[in-house]
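Structure incoming, see below.
With one protein chain withheld, the remaining protein chains of the complex are depicted in position.
Entry: chain A
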């Protein structure tokens, strides 16, 4: 088995010891795929703008059985205390990638099970062969939530929470979640993540939205500032189904929110909106591949980035319209507000269209704060720092208004306000 670790170079070597110990055919196959490709470097087109070098800087251990429970509790309280409506919501809480029953409040109206209790079944959507981060997840996954909403059931609103609690030693966890909505089912899901210390969070989430089902999925990423968070989500939507999502990224030293979505039957709808607010040396990558595989489907994507200090935002958005997908209605927009000379946005919108009767548009804007607006506000007595803040908040607020679930929208607004006030205190 030691032969494997000799073949591991670059970032992959940070997991060498653990990969050596992996057992089971599926996991071995995933390692095989990893060994063929390694973790991607910037010569790989999909990773041209985001480097995984930070993964090489340290070895990531499996999370120890014990963690600082007080710290986990405090992280959880921070997430729950900011909005009354979320405090009493059902929640499934993972600490360092493992389900913690004591912190959770299991939902009713759906089947909940866990990967740890099942033999690992690799869904057809997430393929270790195509995506090395999925391969790494497949090789090292321990746990994850499996949510199943039966036909016609409205399962209400719930939280899926990941807490990373690392001490001096860097750890990594690789949860695998699955969300299935059967025909006509409905769910509002809020995925929250937070943490402290050096850790790597590598979740893979697979979503299946059945016919006429509706999933409202809001992701709030407030990982610790030493954290690396690389999340991959696979979505398939059946006819007349709706996957309406919004991802707000605030934390992490390095983050990637990658969505692969496929509209499988006519009149399916997809919204993959998002926003990120980054400062210092943060890097945040929002990547999506949206495939229209049937006619009369709608996809919408609006992403807004606020970048300060030496922060760098990456937007890669590909819309692929297959030949059968006539009457496709696609829209994609990436906007960035650069607050410093050293901030950077890399935007790569892509349209690949094989059908001839479609309506697809995309665009990108980059700008600084508007001097006329700033002067106007200051001439009304608003101090410069406050005027700047109001304009930044307004820019992000317009994006947040795209969150369909009102509670989730209010919650994100509250969390963003807290993030801003912490930022201002630190400044």
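Side notes on the structure shown:
By our rule, contacts are C-beta pairs under 8 Å (C-beta built on N, C-alpha and C of every residue); 3 or more make two chains touch, one makes a residue touch a chain; residues count from 1.
By our rule, contacts and distances are computed from a predicted model.
Missing chain, UniProt name from the options "3-methylmercaptopropionyl-CoA dehydrogenase", "Sarcosine oxidase subunit alpha family protein", "Fe-S cluster assembly ATPase SufC" or "AMP-binding protein": "Fe-S cluster assembly ATPase SufC".
Note that of A:361, A:386 or A:421, the residue touching the chain absent from this view is A:386. Contacts to the hidden chain, counted on chain A, fall at residues 371-373, 375-384, 386, 390-391, 393-395, 397-398.
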